[in-house]
Structures are given as structure tokens and as C-alpha cells.
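Heads up, the thing below is written out as C-alpha cells.
For this view, one protein chain was removed and the others were kept in their places.
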Amino acid sequence: MSEIKLKINGEEVTAEPGTMLLDAARKAGAEIPTLCNLEGLEPFGACRLCVVELIRGGRSRIVASCLYPVEEGIDVLTESEKVVRYRRNILELLEARWPLIDKALLEKYKVNTGRMARRDNFCIMCGICVRHCSERRKLNVLGFVGRGIERQVVSYTMRAKEFCPECFDKELSCLKFCPTGVIVNDCATRCPASRDEEAFAKPIRVRDDDNAIAVKKSLGDL
Amino acid sequence: MLGKLAAVDKIIEAHGSEREGLIQILLDIQREFRWLPKDILEHVSKRLDVPINYIYNLTTFYAHFSLVPKGRHSMHVCMGTACHVRGAERLLERTSKVLGIKPGQTSRDEKFSLDTVNCLGACALGPVMIADDEYLSNPTMEDIRRKADSCE
Partner (left out) sequence: MSEIEKLLNPSDFEAFQKKIVEGRDPNRTAVAVCSGPGCLAYASGKVFDRFKVELLESGLAEEVTLAQTGCHGFCERGPSVVILPDEICYLRVSPDDVKEIIETTLRGGGIVERLLYKGEDGLPVQKESDIPFYKHQQKVVFGDNKRIDPRSIDDYIARGGYTALVKAITTMSPETVIAEVKESGLRGRGGGGFPAGAKWEATAKPPADTRYVIVNADEGDPGAYMDRGILEGNPHSVIEGLMIGGYAIGANEGYIYVRQEYPLAIDNVLYALEVLREIGLLGENILGTGFNFDIIVHKGAGAFVSGESSALMSAIEGRVGEPRPKYIRTSISGLRGKPSCLNNVETWANVPLIINKGADWFKSIGTEGSKGTKIFSLVGNVKNTGLVEVPMGMTLRQIIFDIGGGIRDDKEFKAVQTGGPSGGVIPEDMLDLHVDYDELYAAGSMMGSGGMIVMDKDTCMVNVAKYFLEFLSDESCGKCVPCRDGIDQLLEVLQRLTSGNALEEDLELIEDISLMMKECALCGLGQSAPNPVLSSIKYFKDEYIAHIAEKRCPGGVCKALIAYTIDKEKCIGCGKCMKVCPVAAITGEKKSPHKINNALCVKCDSCYQECPAKVQAVTKIRQADVITAFATSEEAANE
């Protein structure tokens, strides 16, 4: 198939059809932050840090570059004024959940921390651990429950006991991929494998106050 | 126990034992048992060869599914927009106070469940609630108490 021609930050580049803007742009030397994207996993589109401005026929729109395939004749701006502003706001939201976020990134985008209400539960719901466990390892130890702000990641104890030892401490462990590093830092309590509770499923995220975990929609004995 | 799972099997077969029918199957199970007990979900997981994490993702995503037993009597307070501007928040508070449970909860004796719904199509009566099958238009605490007392 013929190559597709497009512009990235004003520079002409070519790419294979089906290439995502993120990859094309990175190849062209652009720096685009990402959190929920991991090679080998289906693009997920959750963190939205990778947004770029796309101009086609004079019309501009914001798209997630990890999911948008290259198109003939488009102009892609990876650091336009809008993109920078939006990334700043997104980082601001993320920082409220995850205080350990990369400070260099906060500085680069001049993020004004402190405006948002604290939501220190550390997990940013990038879903990498869940997707890694089900898509790649096909073990289904981890999963999402709930929706909206109540959404969380849980590990199913029975399956954890059975399957986590298969990955634990190896290259394939989900702990190695968690971008927040929280599971790793706090492995003794967070790693599904090191759990011996009798509960059917346990949230893997940490919260500053335990009551906050009481999910609006009762999870029963989950 | 066997009887219970047999009933589940019947539901599963009625939907062609297909993974695609999972939501429809769970809806029927919810109707049959008024909630989704864990053993039943594990059974469904095996029968349809769907991992348990997937099933719980579904059942906690859709509002209609309940993972705890529901009361024998259901109280539904409408939180639709029309009812909201006519004072649904206060109606919910009143009901919650009378029943002694919060929205989404079931009383300890499993007599009542209190839930919120969106637009019952009875906006003319707003703020409105349904106690079992009876519509109550802007009931006072006294009205709600009377209704609750009349429940077995």
C-alpha cells in the first residue's frame, strides 16, 4: 500500500497507512506524553494526555493521537497553544489523584497544582494492569468494577492465588507496567499475589480514607 | 441449590447459551431472584465461558443489576429533572428518614429497598415515588409512614 503524506508540526512526513498519529509524530521527533498507551496492548484512549491538534481543510479539532490513524494531507500540531493548555488541565486532574506524578512533566506544562480537590487514590485508571492481565496474559485476575467516579480496579482473590505466581517477579508481571508505580512501591500490600485475605475481590487502589471505598452502588461481598 | 442452578440453566438456554446474550441472561436472572448471587454468577461464568472479571465488570456497570438482595417491598423515588425542580431531593430525604435506609440500600430485615429512578413518565404528579405498585404524589412523611406500615 502506498505511503500517506501528512505534516507534523509543519514538517512533511510519510507513514504507513494505519500508523497512529502518536507513533508517526514520535518518529518525527515530537515529544508527546502518554500514560495509558503501552506497546502490544490495544490503544485505550483513557488518559487523553496524548491529545494533539489536527487541522484538515482549515478546520481544527483535538484528537487522541494514540488512536487516530494517519490521514493524507492533514496537519498535526503536537504542542499548539490549545494542546498545551488542555494537557495542563489534564495533568492537573491527574495530579489530584496521583501526587507522585512526574514533576518534570508538571513543570514542562506549568501545571498549577492545588486548585483541584484532593483525590489521592493513586490509581489513575489507565487500565494497563487489567488489560495486560486479560489481553496479553489471559489470566483475568484483575478487572474493572463500577462506573463513573466509582470505577475501580479489583483483583479476584481466588484467581490471584492461582495465577499471580505465574507472573510475579518476572518480566511479565503487571507490576512492571503500572505507570504510577504505586503497585510496585507498595507491593507487599498491593500485589495481588501477596494477598491472603479471604475476600472474593479486593480493590487494588489505595485511598486516604477507607470509607471512601464504599462504592455508591453496593458491590455486595465483592 | 440444584433447583436454583437449574432455573439459571433454563434462562441461559432460552437465550441460546451465547455469550452475546449475557446481558439479557443476567436481566432474567435478576428478575427471577431479585438480585445476582455470587454462586449464580460463577455458574454463568462457567456455562458461557466468560471470565468472572468480565461478568462483574458488567454487573457493576449497569444500574439495574444488584449484587445484594433486594427487599420484599421496593420504594422508588423519581429523581428525574421534572421531579427535581419540584422538590425530589426533599422527597428522597423524607423517604430515607422514614425507612431508615439510604438510597441503594436494603433494610436489615430485607423488608424494604430504597432506590432512585429517572422519570417514571408521571411528571404531572411530581415529585413522585412508587411504593411497590402505588404512585404517591409528593407524599408527606406521614403518608410514607402509613404506606410503609401497610406493607407486610
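By written order: A and B. Residues from 1 in each chain.
Everything that follows uses one rule, which is that contacts are C-beta pairs under 8 Å (C-beta built on N, C-alpha and C of every residue); 3 or more make two chains touch, one makes a residue touch a chain.
Only a predicted model underlies this, so the values are computations on that prediction, with no experimental measurement involved.
Q: If the full complex is used, which shown chains touch the chain that is missing here?
A: The chain that is not shown touches these displayed chains: A, B.
Q: Looking at A:L22, A:A64, A:L77 or A:C167, which residue reaches the missing chain?
A: If we include the chain that is not displayed, A:A64 is the one touching it.
Q: With respect to the chain omitted from the figure, which of A:I124, A:L139, A:A160 or A:C174 is a touching residue?
A: Reading the full complex, the residue touching the unseen chain is A:I124.
Q: In the whole complex, not just what's shown, which of B:L41, B:M79, B:I101 or B:L114 touches the removed chain?
A: Of the listed residues, the one touching the omitted chain is B:M79.
Q: If you put the missing chain back, which residues of subunit B would it touch?
A: 18-24, 26-27, 57-58, 61-65, 79-87, 90, 93-94, 97, 117-126, 128, 135, 137, 140-141
Q: Taking the full complex into account, what residues of subunit A touch the chain not shown?
A: 43-49, 51, 61-64, 67-69, 82, 85-86, 89-90, 93-94, 96-97, 115-117, 119, 124-125, 127, 146-151, 216
Note that in this section only the chains that are shown with their structure count from here on.
Q: Mind checking the centre-to-centre distance between subunit A and subunit B? Centres are C-alpha means, answer in whole Å.
A: Taking the average C-alpha coordinate of subunit A and of subunit B, the gap between them is 33 Å.
Q: Give the list of subunit B residues in touch with subunit A in this complex.
A: 38, 51-54, 56-57, 60-61, 63, 66-68, 104-105
Q: For subunit A, which residues count as touching subunit B in their complex?
A: 130, 134, 140-147, 154, 156, 159, 200-201, 215-222
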